[in-house]
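Could you have a look at this structure, given as structure tokens, before my questions?
What follows is subunit A.
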Amino acid sequence: MSGFIVSEIIIPVIKSVAVALFPLVMTVVMIWMERRVVALIQSRLGPNRVGFEGVLQPIADAIKLFFKEDIMHRGADRSLFNLSPVLTLFTSLLAFCFVPLGDSINVFGYTINLWVAESPVGLLLTLGISSISVFGVIFGGWSSNSKYPLLGGLRSVVQVLSYEIPIVLTVLSVVFFSHSISLVDIVASQKAEGMWYAFYLPVSFIVFWISAIAETNRAPFDLPEAESELVAGFHTEYSGMKFAYYYIAEYTHMVLASSLVVILFFGGWLPPFPNVEALSFLGYVPGFIWYLVKIMFFLYVFIWIRATFPRYRFDELIRLAWKWLVPLSLANVMAIALVRSLG
Partner candidate 1 sequence: MSFKDIELNMGPQHPSTHGVLHLELAVDNEIVTRVKPFLGYLHRGIEKICEQRTYQQITPLTDRLDYLAAISNNLAYLLTVEKLAGIEVPRRGQYIRVILTELQRIASHLAWVGFFANDIGAMSVLLYGFAEREDILEIFEEYIGARLTVHALRIGGVPHDLDEKIMDMIRASLGTIPGRLADIEGLLSENRIWKHRTQGIGVISGTDAIEFGLTGPVLRATGIRWDIRKDIPYSSYGDFEFDVPLGKNGDVYDRFQVRIEEIRQSARIIRQALDRLPEGEIRAKVPRVMKIAPGEVFHSIEAPKGELGFYIKSNGTDRPERVKIKAPSFINMHSLELMCTGSLFADVVGILGSLDIVLGEIDK
Partner candidate 2 sequence: MNTMEDLSGSPAFRNVCESLAERFPGRMDDWMMEKGELTVIVPRDDIQEVLRHLKGELGFIALNDMIGLDNMNSTDGRRRFSVLYQLYRFPQPVRIRLRVDIDEGQDLPSCYYLFRSSDWAEREIYDMFGIVFSGHPDLRRIYMPEDFDGHPLRKDFPLEGRNG
């Protein structure tokens, strides 16, 4: 009986809390890392006063945002204005339910899977739920009843609509190999193949990665919040904790995008070359650590790109999606389908 309580109630609750906290902790790490890494690239110091090398800076920022006045101007649509940041953050956290953070582990005789829910259609659910968060951006831009947020929201609609297509198409090419759209199975099939899919599907990986950056509204595709054009884009009118929600949601999305890249193309929690005997000692490192190292690498690339590239213009962005990424991913899927059906 107690075993049932532990395995069916306590463990799921702990896991849910942990999975909800994981993106938040990563956000804190990322804010610090982003500011320090960008500072490093720009030959300046960055925050280094609060705590050791400024690690507590994000906490200080959060406290500041928490106590800031929450401003909503008179023309705003109250309910939507309040709902949008919550919607954005909630859906981006919810999408983490299906993301396996590591292999199953044994604790006190209980087998704990490092994912909250396993679904046979986990990949679809993750993509679907994370796409809902764009509604928060659109509603937020619209309900602000102000022109810059509206333009930011409009840009966001077009951008997300355009880049969903290459994402789904490239994901499809992964599914041709894994024969499953459960994220856990996709990792397991990479173990069976003995190879990360990025080496089989380099084109898919590149298209997916570019589209993922666009989906997360990060530089050089940060048009919905391009600060030199639209002031702050869709969250111009937001302040205090509501602004913080958007802020956290952006970083959660980055973590999610990195996680998906790692799971789909870089073997999730698997060590490098899982089937090579000489490298089997790498398997002693826990899967979660491998996963963490891999997503940190991609999060670093996010920052690196931001510090290097100028911003795309809106029409160029759409052109890139429809004229390059969509045809490329379509041809890629067809070619892979052909190869798989013949071989």
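Here is the rule we go by: a residue touches a chain if its C-beta (ideal position, glycine included) is under 8 Å from a C-beta of that chain, and two chains touch if they have at least 3 such contacts; residues count from 1.
The candidate set was assembled so that all candidates are chains of the complex that A comes from, given by their letters.
As the structure is a computational prediction, the values presented were derived from the model and not from experiment.
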| query | In the complex, subunit A is touched by which of the candidates 1 or 2? | reply | 1
| Touching residues on subunit A, where the partner in the complex is candidate 1 | 38, 41-44, 147-148, 150-151, 154, 219-220, 222-223, 226-229, 231, 306-316
